[in-house]
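What follows is part of the complex, with its chains left where they were.
Should a chain be cited, it is by its letter among A, B and C, assigned in written order, with residues numbered from 1 in that chain.
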Amino acid sequence: MSEITEASHGDLLVMLRHAPHGGLWLREALDLALVGAAFGQSVSLLLMGDGVWALLQGQGSGPLGQKGSQSTFEMLEMYDIERLYVDVDSLAARGLTRDDLLLPVIEVSTPELSTVLAGHRQIFNF
Amino acid sequence: MLLHLLNRAPSSSSVHQDVLRTMGEEDGLMLIEDGVFGAVSAQVQHFPGLEGRLFALREDLESRGLAGRCDSRVIIVDMDGFVALTEEVQRTVSWF
Amino acid sequence: MRYALLVLGGPYSHQAAHSALRFAHAAIARGHRVGTVFFYHDGVYNAAHFAAPPQDEPHLVDAWRELQRTQGTVLQVCVAAALRRGLLDAREAERHGKRGASLEPPFELTGLGQLLDIGQTHERLITFAP
């Protein structure tokens, strides 16, 4: 909890609320996060709602062979995305825990969500 | 302080629940486009605890025939008033 | 103040573009400047050069052009989002072996870095989504 209060000062927060594979929101949101990181900004991601499915282990490539989101998330580590927040209530509602996820995450409870948003200079909500 | 914009009706999308969980105690919520269906009396119970900071866009209420059906707890602002709200807060967050 | 708008919805299919235009005019009427409109996701379809809506409907592509002409608003379109959706300026069209163009000035293809730049150079950024 204290981690969120003190660490949540970043340039850019990209919120991911859409599920992977059904459309392009997740991909285009991650592209923006990667560009931010490449430009030297301090970038955080917040996964919420059906966006939490994006981190589920065991995803395949999408229909007709388009890339899944997994490779992009793995690039995140290379690009030094600073914080990967996940809304725990969204996880729980879908029967998921952090052990189901591809990458280590910072769990955020509902009362902490507004703190995460308040701590970032620029917010994009996809 | 943030101003949240919501363009979905609470009757068809559950995104309003995520908005409410994310809003800080002083944040405002502006209903626009199909979001204004949430401002009618039969629907406004989806937005509890927002007295004085729940807004709906007059133009979108009027085009939908809702001007006279808006709940009294909702503050109606026109496009000029919407711009004024964005002058007061540094950042807005759009939900859809 | 200096405003920027981010438009994520295509014209007609969603009200997003209509709302963004109305917001722009209201902001200008209050003495603000609308410096940039950035088009991303399906918002890039707002730049479709060939758009030919019925005469009794608003012509959104023309309305954006008019905003640029009268207010100097810069109209930026994300190049990656545009290419996969079939909006190419003359240069990109040639590069992809096509004749002509489906996107023309004053719309400009640009990178996502510009969208982040807007955050530094404008005091407000308002998103209109589908």
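Keep in mind that, in the parts below, a residue touches a chain if its C-beta (ideal position, glycine included) is under 8 Å from a C-beta of that chain, and two chains touch if they have at least 3 such contacts.
The model shown is predicted, which means the values in this text are computed figures rather than measured ones.
Each distinct chain appears once here, so what's the real count of each in the file?
A x2, B x2, C x2
Here is the rule we use: only the chains that are shown with their structure count from here on.
Which chains are joined by the largest number of contacting C-beta pairs?
Going pair by pair, the biggest contact count turns up for B-C.
Between subunit A and subunit C, what is the separation of their C-alpha centroids in Å?
27
Please report how many Å separate the Cα centroid of subunit A from that of subunit B, as a whole number.
Each chain's C-alpha centroid was found; their separation is 26 Å.
So which stretches of subunit C touch two or more other chains?
125, 127
Give me the residues of subunit A that touch two or more other chains.
Each of 122, 125 in subunit A touches at least two other chains.
Quick one: which bits of subunit C touch subunit A in the complex? Just the residue numbers, please.
40-41, 80-81, 111-113, 115-116, 119, 125, 127
Across the complex, what residues on subunit A touch subunit B?
15, 17, 48-49, 87, 89-90, 110, 113-115, 117-118, 122-123, 125
Residue numbers of subunit B touching subunit A in their complex, please.
Spelled out, the residues of subunit B in touch with subunit A are 2, 15, 18, 21-25, 27, 91, 93-95.
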